[in-house]
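Showing just some of the chains, left in place.
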């Protein structure tokens, strides 16, 4: 049996997609903070500049996103499609994202949930990333030649609200309880000051993480939703468990 | 971060429950073979002697189960309730099973799926074990005094047929592709010769494992269904991935 889980940590990057400049931070910023702290490279791909939002100008929001990424130890790029609140499920977009996957060649990909009861850009980006993860494997896609095909190991959906959580996938929980992780996450959310001054977004995310954590006997946890079944070499891989009574 | 996953293998036993003498072997025998091979103790609790079956006398079936457990490297005991095809969801049974949990003190527990479209003993035992896993934690249960409460780390459901797979839990896959594992599993199933001579049960299970395996780029896999969210310290714990295109 390959000594997969316990051996030298895999060093493939985690790649996170966001529809707007703050989605990644609010949806899974604590997870990113933890990964970069233990040495995994993280890269963000943001698909609009948030120009349709009520608060914040696009330039400000891009700057906030860059600063938040830095706080989380991640690099960032912007891949604009149809513009904030204009995203459509188009094959060309999925192929563009597949090209990003082939370039970055990540192990784990994080994307917004494709559940529909949320900002339409979120569900559509989730669907596009899901498609892109398949297209990145197809050797004959002429738009992507000559970059070699790439198969990611995991696609995990994150959710910014409970309504956005997929109702047909069981969550897995990532323990983000370490104080420095929570602090880095909060700092990254606070970096989006154009958004947080007007709404209590940070409180929402901390309450969600606290609730998932309390339910599993830890301080804070982020729920992620795997697009495909997880595969383990043995029961030892199932994690430490977090059953309450 | 606690070095949980990669450190000295946890040594708590895996405890598997079966309603009939062959359920564990057919439902998750490959997983058991793998666990015992890597040194984890395994114990079986079988809740009838299969006396309602069309084939095989109870004594023969008990002997087959004992032999199969040995082939899988597991110990076995029989805890009889209402008899084969007579199992009811009674609080006393759940408490009895909670007592077993307190005695064996396993980390991981395997039980038949509580989905209802299957042999009624299976779904009811699944429900009883689910209840027992909670009751084992309650300090005031007088029937269980003075054995100290015990909290298991994971409850995972197995299924003997596809119809029995829970439709509200995402599966996780355990890679059981190593030839010696498959061989041990098949041997354990063949030990139930009273059953396998009349029906193609072994072929069904191998086809299921093959199909799960092929879908995740490996030879054979068993699907298990966690009763509660899995918890990981980081994304590195999510296993090696098994995405096809």
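What to note about this one:
By letter and in written order, the chains are A and B; residue numbering begins at 1 in each of them.
What we mean here is this: a contact is a pair of C-beta atoms (placed from the backbone, for glycine too) under 8 Å apart; a residue touches a chain by one contact, two chains touch by 3 or more.
What you see is a predicted model; the values in this text were computed from it and never measured.
Of the identical chains making up the complex in this file, 2 are positioned in the shown model, whereas the full set numbers 6.
Convention: only the chains that are shown with their structure count from here on.
Remark: chain A and chain B have CA centroids separated by 34 Å (rounded to whole angstrom).
Across the interface of their complex, chain A is touched by residues 1, 4-7, 9-10, 14, 31, 34-35, 38, 40, 107-108, 133-134, 137-138, 151-156, 169-175, 178, 216, 218, 221, 223, 226, 228-243, 245 of chain B.
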